[in-house]
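Only one protein chain is missing from this complex, and each of the others stays in its spot.
First chain written, first letter: the chains are A and B, and each begins at residue 1.
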Amino acid sequence: MDNKIKMQARKVDFFYGKTQALKDVNIDIHTNKVTAMIGPSGCGKSTFIRLFNRMNELLPHTSFSGEIFLDGMEINRSSVDAVDIRRRVGMVFQKPNPFPKSIFENISYGLRVNGIKDRGFIEQRVEDSLRKAVIWDEVKDRLNDSALRLSGGQQQRLCIARCLAVENEVILFDEPCASLDPISTAKIEELILELKKDYSIVIVTHNMQQAARVSDYTGFFLLGELIEFGKTQDIFTAPRDKKTEDYITGRFG
Amino acid sequence: MERHFDTELADLKSDILQMGDLVEESIIDSVGALKDLNKGRAERVIVEDKTIDEYELKIDEECLDLLALRQPMAVDLRFITMAMKISTDLERMADLAVDISQRVLELADKAPLLKPLVDIPKLTLLAQRMTRDVIKSFISKDVELAKEVIFCDKEADRLRDCVQEELLNDYISKDKETISRAIPLILVARHLERICDHATNIAEDVIYMVEALVVKHHIEKLDQEG
Partner (left out) sequence: MKKHIVQNLGFLFIFLCLLTTLFFLGTIIYFVFTRGAQAISWDFLTKAPRNAMTEGGVAPVIVGTLYLTLGSMLFAVPLGLACAIYICEYSPKSLVVNIIRISINNLAGVPSVVFGLFGLAVFVNFLGFGVSIVSGSLSLGILALPLIISSSQEALVAVPHSIREASLSLGASKWETIKRIVLPTALPGILTGVILSVGRVAGETAPILFTAAAFYKRGYPRSIFSEVMALPYHIYALMTEGAHPDKQRVIAYGCSLVLLFLVLFISGFAIFLRQRQRSLHG
C-alpha cells in the first residue's frame, strides 16, 4: 500500500520560450496519498503539476521533454488523448472558477461532455459529488441557483465536487485555498484528507503549514529544480538540504 | 537573513544557559557540602532550587509561546522542543542536588562519616564534568562532546555499583549498626548517577537537535555513527 505509485515524472524539462521553468524533475506520486509541492513563487511547482493532466500543452510557445506516467502509461504518447487523461486526472484551480451556470449544471457538465445523458444517473451523481465535497447540505435546496452566488469557500468546494463528478483517479490542487479565509481553508483541508481514501492527490501550496497539515509527501522546488522530496514529517522536522531548511524556517533571502 | 524570531531563539538559549549554570552550581555545592558535612552549604542548595524551578517555568512558557506564535519548522522546531525537554532534565538534576543536600543534612546529624570517601568523589567529578560538558555541547552544537557525555554514562553506572557493593558487603552485612549511616551514602551515589542519566538525556537531545538523529534508546546506532 505504501509503495504503490500512481504517477511518475521522469527527467522532466519545461521551457516558456527560452526560459527554462523545470530542470530534470523526477518524482513519484503515491496512490491514496497527498503529495504537496512547496517553494517560492515562480519556482515551477504549478507548471509542474499542470503536466500531470497535460494542461500546459494549451499554452503557446512552450516546450516539454521527459516522461509522465499514469499507472505506468506514458501520457504524452501520440496515441493517448489528452481528453482521456484530463478525465482521469482532475484539477482544482487557485481561484474558484465555477461556470456562470446553475449549481446543478456546474456539476453535471463534466458528465454531459463525456456523453452521459441518463437524467436519473446524472442527478444521482450530482448529489453524490456534492455530498463527497461536503457542500450538499448547503446547496441542496437551491441547485438551480447560479453558482456565482455562493461564497468563495463554497465555490471552491463546488469546483471540487465538479471535479469529483467525472470520477477521476488523481486530483491536482493548484493552491486551492489561496483566496479563502481560514475557516473555508480548514474545510478544504479536511476534505482533502477525506478524499485521499479514494484518490491520489497532489497539492501546490504557498502555505507551509498547510502542506504540513495535509500531505504525506512533500517536494520542495527552487528555480525549477526539485531540491528535496520525502515524507512530510521528515521535510518539516529534519530536511536534508540546507536550501529546504532555509525556506521552511523562513531564513530564505 | 536576520529574523526577529532569531532574537527570540537567542533569548531562549541564554535562559537555558543561565539555568544550566545554576544547576551546575547546585551540584557542586551539594557534593561540596558532603565532603565536610557543611549544613549551611547544603541548605543554600535547597533554597536555590526555587530559582531553578522558576527558570523551568519560564523556559516552558517561552517555548509554548514560540510554538504557538511562530509555528517553527525544521531546525527551529527541533531547537524549541528540545529546549523544553532540556529544561525538564535540568530541573530534575537540580532536584537531585537538593536530594543530595538532604542526605548531607541527615549525615551531618550522625557525624562523622562512616568511612573516607573513595568512589563517591570520583562519581561527583564525573557528574560535574558531564553536566558542564553537556551544557557546553548544547551551546556550541558540539555533537562529539555530546557523544562523549553519553559514553560516560556507563562509567557512572559502574561507580554507583561500586559504592553500593562496598557499603553493602563491607559495612551493612557485617554490622547492622552502620545501616543508618551507610544508606544515605548509597542514596547519594544513586542521586549522582541519576544526575548523570539526565545529562545523558540532554546529550541525546542535543544530538537530535543538531543532526535530527534519534539516538535515544539506540546507543548502538551511536557506535556505528561515531
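Rule of thumb we're sticking to: a contact is a pair of C-beta atoms (placed from the backbone, for glycine too) under 8 Å apart; a residue touches a chain by one contact, two chains touch by 3 or more.
Since this is a predicted model, take the numbers as computed values, not measurements.
Enquirer: Wait, the hidden chain, what does it touch out of the ones we have here?
Expert: Within the full complex, the chain left out of view touches A.
Enquirer: Have a look at A:G44, A:G110 or A:P176 and name the one touching the chain we're not showing.
Expert: Residue touching the absent chain, from the options given: A:G110.
Enquirer: Sort through A:V134, A:L148 or A:L223 and give me the one touching the missing partner chain.
Expert: Spelled out, the listed residue whose C-beta touches the missing chain is A:L148.
Enquirer: For a quick check of understanding: of A:I27, A:L51, A:M91 or A:I248, which residue touches the chain that isn't displayed?
Expert: Answering carefully, the residue with contact to the hidden chain is A:M91.
Enquirer: Residue by residue, what part of subunit A touches the chain that was omitted?
Expert: On the subunit A side, contact with the omitted chain comes from 53, 55, 58, 60, 83-84, 86-87, 90-91, 93, 95, 97-101, 109-110, 112-114, 146, 148, 159, 162-163, 166.
Here is the rule we go by: only the chains that are shown with their structure count from here on.
Enquirer: Roughly how many whole angstrom separate the Cα centroids of subunit A and subunit B?
Expert: The mean C-alpha positions of subunit A and subunit B differ by 51 Å.
Enquirer: If you look only at subunit A, which of its residues touch subunit B in the complex?
Expert: Interface residues on subunit A, with respect to subunit B: 208-209, 212, 236-239, 244-245, 248-253.
Enquirer: Note which residues of subunit B are touching subunit A in the complex, please.
Expert: Within the complex, subunit B touches subunit A at residues 1, 3, 5, 71-78, 212.
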